[in-house]
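Apart from one protein chain that is not included, each protein chain of the complex appears where it belongs.
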Amino acid sequence: MQNTKATVRIKSGPALTRRITLSGAAATTLAALFAPGFKAALADTAAPMADTSAYPAKAFAQKTKDDTIAALFNMTATASTDISFDAPDIAENGAVVPVSITTTLPDVTAIAVLALGNPFTLAQAYQFPAGTNPAVSSRIKLAKTTDVIALVQAGGKLYSVSKNVKVTLGGCGG
Amino acid sequence: MKRILLAGIALCVAAPALAATLSSPAAEQKAFQSYFFNKFPAVAHDDFVNGPYAMDAGMRAQWKDILQFPPYQFSIDNGKALFTAAFPNGHSYGDCFANKGIGITQNYPMFDAKSGKIMTLELALNKCRTDNGLKPLDMEKGDIADIEAYMASTSDGKAFDVKIPNDPRALADYRAGEAYFYTRRGQLNFSCASCHVQGAGDHLRSDVLAPALGMTASFPLYRSTWGNTGTLTRRFIECNTQVRAVPAKADSDVYGDLAYFLAYMNNGLPVGGPGERP
Partner (left out) sequence: MAGSILVRASSDGTATTVQALIHHPMDSGFVKDASGKLIPAHYIQVVEFAHAGTVVLTAFWGGAVSKDPFTKFSFKGGKSGDALSISWVDNLGNKDSTTATIS
């Protein structure tokens, strides 16, 4: 497990730059986790259990799109038409906004969702081992009307698609 | 703007007048249902129990998404555990109800000939508890909503069949509920009918106002704004608060009467509870 991480870290590009950008050992590990070619490092254990050692805490503390993408992926995203991002035009309730991402891009390793109008930009990130279909559906909170961005890391590159979701005051309908 | 809104709502005066000219609850029910069926010809009759989701395609899509794994599932599971657990005296909720409480939600609220009052499912559950030496539950949320969610799930799809027996007290209860429904109250001077008869299907800001027909058929509800499952009593209190009126007490007769009137109007529609709303 440690070896896998170390190898990926070396392969994945200028570790020095990343260390400077993210500062700190924990942050370096996190960049390595989302670095290109990462395959589930926990595959060798019988019953893998969630733990926070790989949690990208720094990325979750960022307040802008660029800082978040840099902290989480350490690369820049290009817009893609190969990502299907399903979110409502008008959220019936900002506390429960269904979002669904699927893509035809090959070799997907991660999908993340950013809500630019939220206090912290990053809502969620998923790691996709080989064999898991590159699609995920979930429900997120939006503090206000905002652009929501889906990021897909595939084949060592980062792609994005954006959608504006309107959030209104709710609570009286029904 | 406000003047226009209020002028529109003033039209609702027509509705109580209409009700008053009809003699029997059965005829009133028919007129009530026809009003909504005519107002929303595109909505399938059974779909009225889904409130705003029957009216708005965007909301319906999000709702369908959420129903893939509805957030009230935890309530049903917890409710089932509570419902089937034995009281300290060995009895359980099922012993208080017909058919052991399974598949009976469509018959509530029910006129209780002994007391002359309306028993909503909430009141009946609490009566069951006090009859068995237990304290009544909070009537708005928590365990009682979970138990109702489980009970409603065992009635899924069954048609509402609320009866008004040949007893002047039952008719009086129905009339009291009807009067409450059409009476204006609160600083905003709205009746229930203002929003849910005349305004049904219209937007209040971004919210779609649910039609009164079917409105109580999908309780208890998991509302995202609540973040948990709540009872019809809770919604009545909330509605009163929203028009800036002083709510009645949770176990007041008038809420029972109102629930009775609305459920009778729903007769023939399927049980849609537990439901989910924004």
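Each chain carries a letter (A and B) given by its place in the written order, and its residues are counted from 1.
Here is the rule we go by: a contact is a pair of C-beta atoms (placed from the backbone, for glycine too) under 8 Å apart; a residue touches a chain by one contact, two chains touch by 3 or more.
These figures come from a predicted structure and were not determined experimentally.
Asks: Which residues does chain B use to touch the chain missing from this display?
Replies: For chain B, the residues touching the absent chain are 66, 68-69, 71, 73-74, 77-78, 81, 227.
Asks: Using the touch rule from the top, list residues of chain A that touch the missing partner.
Replies: 40, 42-52, 54-56, 60, 95-97, 100, 115, 118-120, 122-129, 131-133, 135-143
Simple rule for what comes next: only the chains that are shown with their structure count from here on.
Asks: Quick one: report the Å distance separating chain A from chain B, using the average Cα coordinate of each chain.
Replies: 42
Asks: For a test of understanding, state which residues of chain A touch chain B in their complex under the given definition.
Replies: Chain A residues touching chain B: 88-93, 95-98, 100, 137, 139, 168-174.
Asks: Where on chain B is chain A touching in the complex?
Replies: Going through chain B, the ones touching chain A are 51-52, 58-59, 61-63, 65-66, 68, 71, 204-210, 215, 221, 223-225, 227, 242, 277-278.
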